[in-house]
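Just one protein chain is left out here, and the rest sit where they should.
And then chain A:
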Amino acid sequence: MNQSLNVLLFGITRDIAGKSVVPCALSGNATVSDLLDYLKQEYPPMAGISSLLVAVNGEYAEPATRLAANDEIAIIPPVSGG
């Protein structure tokens, strides 16, 4: 079964996508790593960012973490400004 997840974007990823929330169509048993692959395919400039933190339900998520339909997912890139 496929699922559509709403993903919150921050920093440069938000600038790349041009919006702060993007719907992502993924398979039912998709992982964090699948989500990143999907985003990099949809928005190629994201592939150039070496570290992207993914948070699921308010916690740092490992690449193998499975995603479910109601998860709150955030993509957090490093930010350099000061």
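The definition used in the following text is that a residue touches a chain if its C-beta (ideal position, glycine included) is under 8 Å from a C-beta of that chain, and two chains touch if they have at least 3 such contacts; residues count from 1.
As a working rule, contacts and distances are computed from a predicted model.
Student: Name the absent chain as its UniProt record does, using one of the following: "tRNA uridine 5-carboxymethylaminomethyl modification enzyme MnmG", "Lipoprotein SmpA/OmlA domain-containing protein", "Molybdopterin-synthase adenylyltransferase" or "Sarcosine oxidase subunit alpha".
Tutor: So the chain that does not appear here would be "Molybdopterin-synthase adenylyltransferase", according to UniProt.
Student: In the full complex, which residues of chain A touch the absent chain?
Tutor: 8, 10-12, 15, 20, 48-51, 53, 55, 58-60, 74, 76-82
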